[in-house]
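Selected chains only, in their assembly positions.
Chain nomenclature is as follows: A and B, assigned in order of appearance, with residue numbering initiated at 1 for each chain independently.
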């Protein structure tokens, strides 16, 4: 199954809001929410995608690189490539009736494991969903990252117990979910965390803790201070705050601030292995891709996931070969130029 | 009533010149005048709107901000948020028969008061209009800002008497109205004012005097020298001079010149609470929004105004929450980046 066939198979099975575009670039959905669209004027997702194109790769084949290896480790686990599937919630609302959240997460977690990577899974107003994801991760030998919403401390504590049972190799919190309406309306309200609050949360778990939703150097430093083993440079695909910068636009200043002190992941508009290469060249340790994995699941379940992962991996290998990087650590800043 | 419902209700009731666009961005009207369009090549209103998008907000939810407050004071009065409705004149010519200027201003002034903000009202060739606005403001306990055209000194003196009777909490003069045809044709001609002339005008009133239509640091300094309690960075929505910069393009140099010496307001293409946030981050003390309040009045009178104010307020609150500003004074320059 090729990725084009996956897309073709997905069309007609994903409801009416997602247009299953050849490239998921935020243009067709714009600011239509529910749907994968962005908040406010709705240029957030599109900007995430478009700004990667301002970075170009510097080809140099006068090297002794004959074969390349995309393998990496994250918190002690080995992966085929530094790409992880992103958490997606409320799939019924966004993508129609084919799967519910539990079915979707089951397929995603196990499919990613089979493809040699791991999935982040979501959280939401229905607490059964989070619970089910932790079971799915347990079934996949802990190869998944449950992503807890920034609830109040008591509820986070409950969630962390489930995380422990899941044996997940890491746990994340998408602190930018503070901008989602259903969290705003909660009593007591959920949302942003002070460094002290985050420290307390980090101390609740014995897993590596990843803070997702960092868009400033100051925020990255605070995550490190609170004990984050990793951060995700992310604006939640443009869905939590209108008119943020693209994630790649802030990546380098965040790298300058915390590189070496925490693991740096990035998401937002990454769609090909060339984009993955660029992210690594700019200092990221890995990337998260979200929406294309939805299409992969709807278009081919395990096979769809494998097809997409292989596409990305092939592109990453090609670019490494053409730029002279035999392994991920050989990818340097000079291999990419911003125009 | 949501803002989308207000827009829907306004369609069909606003004449043929305004297209009641989802976002009032100056593109559909272009240089068609009469109508809300801009002068000359007609890119003035559109540029005002578009340039705000070059400024992006820096999300950081690792803070202890749990609730935010948008309240502010202007010249001793308290308001729900730092947003004011702009003066609009000749509504029959621009928006058809539904309201005349007197009816429009009555609704605008009282509706803004009910929504917790205040309106600026206009002036024009028919002197009954200005007189009526001062009555409307008196009926609203002085919660309105009559905006006097830059007439010759004698006529300004007459207007100032009416202002005094209105008990308005402040008074403004849109000095850039010097570019409007009906003022050019007056005998003696109305128009620009020297610092000496402006000093004399300022001395005619015991209210805070606001100079509207400042587009340069030099102009701002002259307004301060003449005793202006406030200025409005404004190019009159592109309707008085072809090919000005956008207002946000000149805001920072004006802030650098007069911040702390006068109150700085800005108008031009501000359409959401995110834009309001940006204006404050760049140094403004508040903003004026004009055209969307016309739609609000035509689409729902008091309710329409409230719906629009609540939309703006909600967006401002969201952005403050996501950037870590509990109150307006916590909004700093670092929270916005120009790209």
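General observations
In the analysis below, a residue touches a chain if its C-beta (ideal position, glycine included) is under 8 Å from a C-beta of that chain, and two chains touch if they have at least 3 such contacts.
Since this is a predicted model, take the numbers as computed values, not measurements.
In this structure file the homo-oligomer totals 4 copies of one chain sequence, with 2 depicted.
Convention: only the chains that are shown with their structure count from here on.
For the two copies, subunit A and subunit B, the CA superposition rotation is 90 degrees, given to the nearest 5. Between the CA-based centres of subunit A and subunit B the separation comes to 42 Å, rounded to the whole angstrom.
Chain contact summary for the complex, subunit B toward subunit A: residues 23, 53, 55-67, 272, 274, 315, 318-319, 321-322, 324, 334, 337, 339. Contacts from subunit A toward subunit B in the complex involve residues 40-41, 43, 150, 175-176, 178-179, 189, 191-198, 211, 213, 215-216, 218-219, 222-223, 226, 235, 240-245, 249-250.
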